[in-house]
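Left out: one protein chain. Kept in place: all the others.
The block that comes next holds chain A.
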Amino acid sequence: MKLFVSDGNPHCLKVLAVAELTGVKCDICHASDDERLVPFLSHPVRPVLLLPCGQHLFKANPICLYFLEVSGRDVCDLTSQWLEWEAAELQEEATVVDIVLWAALYPLLSNSSFLPGEWFEQVNALPVCQTVAQRVQQQKSLESLKRFLQKQPLPPARCRNEDAEREMTDEEIQAAGATWSRGLADRPTPAERRHPIQAILQYLRCSGAVLTADVQLSYGRLRGWNALFVCGTDEYGTATENKAREEGLSPQEICDKYHAVHASIYKWFQIDFDHFGRTTTEKQTEIAQDIFWRLYDRGFLIPDTVDQLHCENCQRFLADRFVEGICPNCRYPEARGDQCDKCGRLINAVELKDPQCKVCKRTPVVRSSAHLFLDLPKLESQLEQWLEQSMSTGNWTSNARHITRSWLRDGLKPRCITRDLRWGTPVPHPDFSGKVFYVWFDAPIGYLSITASYTDEWEKWWKNPEKVELYNFMAKDNVPFHSVVFPCSLLGAQDNYTLVSNLIATEYLNYEDTKFSKSRGVGVFGDMAKDTDIPSDVWRFYLLYLRPEGQDSAFSWADMALKNNSELLNNLGNFINRAGMFASKFFEGRVPQMELQQEDKRLLAQVGFELRQYIQLLDRVRIRDALKCILNISRHGNQYIQVNEPWKKIKGGDEDRLRAGTVTGVSVNVACLLSAMLRPYMPAVSATIREQLCAPANCADAMFQGAGSFVCTLPAGHRIGTISPLFQKLEAEQIESLKRRFGGQQVTATVPASPSATIETSANPERAKQLLQEVAEQGDRVRALKAQKAEKTLITAEVAKLLQLKKQLAAAEGKNPEPSPQKGKKK
């Protein structure tokens, strides 16, 4: 009989305890949480008992009862009743894990003065429980439990039914009233205020991640973090060289040009970098070469000769993006020399099937060249040890965990870190002169060098793992470089570097059902967002609202208009505007006297609940979900105004007038809270609201402390400013014209990415449509001919025609007229 348990899982605790108690002998195996042991269950569960008959028991309580029975004891009705209660009632509350954990383990672990009564002490004192608790914790104390908790689905916000309002209990309502009345003046100062130092860094190629990082950073600052936000353009690599050749500029010129373009786009998007740097700096060379030598001296770099593709025509080696071909793993026809966009696996350029030079389209030949490899297998155990620790204490999105694990499972192989190129950080070793570092070795070092360009004290951030918590934001395709390759470089360099503790990866954002890809020039035009006349705050809102957290999501113009009109205009904007207007119209621009009734307190409780949710979610970097809390608050607020009708009551007697005053005063305060909560998402709107309400500068601090509390920040008598509408309606015609203007097909508007993203060509959607049809027809013709095994010359002629059509189509769509089978295939 085998019992599978995992570290830090409270359900394993009970099973082990009962096994110990009953003396039933079984082999206890520690298995990782992700291994699926029960073949028919869709999720891995623990504990699992493999019965002698080969059946699996996958529920803790039946396993306990089984042990009980095997040891010759009876299961009475009462036992089964308690266990049913535990499983059905206690566990059904989504927060069960917290409850079980807290109740069962917290006192045990912390040895604190918390005494839950005699019963607990007695049970706890049993030697059985002591041994078993040790086994589950594995000497790692509370940390080991955190990891288990983090994997649980997020309870309340998730499970809340959209239609059913959460009922506030009387206690909650009373407590909310009490909190509120504390106001700003006499709020208790928490005994201990934490100041985590955070470095939020972001790698430019990952579109959208910048915006996310900005939100997290802004939130962090609201919470009083000492944070540093650096970002930059990664300027080396074959992508840049390609682009430079396309535009007829030198690589340096192209970098200067696009660095400026990006900087202006981010400025427009109100991204609040501490420093927006670049990788083509002396600091970069200095730090990268230092890391290189440290790795070299410690024997983590191994020389080897590599077979490489060499284009005889262009007289050079075709590294990475200079070559395209068919992916050997998934047969995706446009895989690049270093990675396949489709399956995400890394590729050795020589493994590509049917390779062709990106410049001249000829087939390259294989030649050998000497290179240096980072010895990942040698660093693997160190890496695993670090990952274990980082993942168990930090926020890693599940896709980041998953991708990293699958890398480790496949086994690490040495990775080549040098390239036969000219544009890059030079390799300082004399035996490898004339070569440069591979962009994925070099680029993450940019985080360090960009910090160094910003402050001379960069080592306080980067060589300070005890005090600094590092956040990385990216799309999922960049995960392995940040979770495996780069950490290995830093671990191998043995210089006490700060490694990432929070790795937040998003899924892909699609454009109206089409995948966009930066390097293929499909979509992504950050600077176009600027030309749409839609304010950057609205863009930020919509992109964050869509943020592909759990799965891929898609951008659509119509949806953007809908969200703007329904959520921003009719919900959020409407509430804040009404609250302010009542105060200025009915109460001479002052916050009126308030006397809280039960109903007002209920609203306070609801708002307080959403605020706590918001903080919990953002602590776990669930940015999109937290945004919904804001919208929920204004929804509650609108309802509250609607029900209480202050515009009618103001005309009534004294009591009615007081009521109207209370409702207005509470609403204005809710609006003030909203301005603080909106800060990370829509900085300009947030500032406007604060200005209109003349809100005190410190109003956010008070409410964002600890778990969050909604207090009265605008007391009676506070004078507010001029109220004006915050949002504008997006009309159908406007959206239609935007759709037309951006070709309606493969233009995505989001934060920009690598230099190749921005291409200005005049698009012609009408012609494109017609051509699309022709391309399809011509394609059919070619296929038919091939199927009939027609004469070769005939086929070649038809294929040439097809290519010509495709070229025209690409031009008409406003894209780079470079043949690519992708184009014209998807409508």
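Everything that follows uses one rule, which is that a residue touches a chain if its C-beta (ideal position, glycine included) is under 8 Å from a C-beta of that chain, and two chains touch if they have at least 3 such contacts; residues count from 1.
Everything below uses one rule, namely that contacts and distances are computed from a predicted model.
> Looking only at the UniProt record of the hidden chain, which name from "Bushy growth protein", "Eukaryotic translation elongation factor 1 epsilon 1", "Vang-like protein" or "Lipoyl amidotransferase LIPT1, mitochondrial" is the right one?
In UniProt, the chain excluded from the picture bears the name "Eukaryotic translation elongation factor 1 epsilon 1".
> Identify the residue among A:F58, A:F481 or A:W557 that touches the chain left out of the display.
Of all options in A:F58, A:F481 or A:W557, contact with the hidden chain holds for A:F58.
> From the list A:D354, A:D431, A:D533 or A:E733, pick the residue that touches the absent chain.
Only one of A:D354, A:D431, A:D533 or A:E733 touches the chain omitted from view, namely A:D354.
> Just name the one of A:R245, A:K342 or A:K378 that touches the chain not displayed here.
Looking across A:R245, A:K342 or A:K378, the contact with the absent chain belongs to A:K342.
> State which residues belonging to chain A touch the missing partner chain.
39-43, 51-53, 55, 57-59, 61-63, 65-66, 69-70, 77-78, 80-81, 84-85, 87-89, 91-92, 153-154, 158-159, 326, 331-334, 342, 354, 356, 363, 398, 508, 510, 513-515, 550-554, 779, 782-783, 786, 799, 803, 819, 821-822, 825-826
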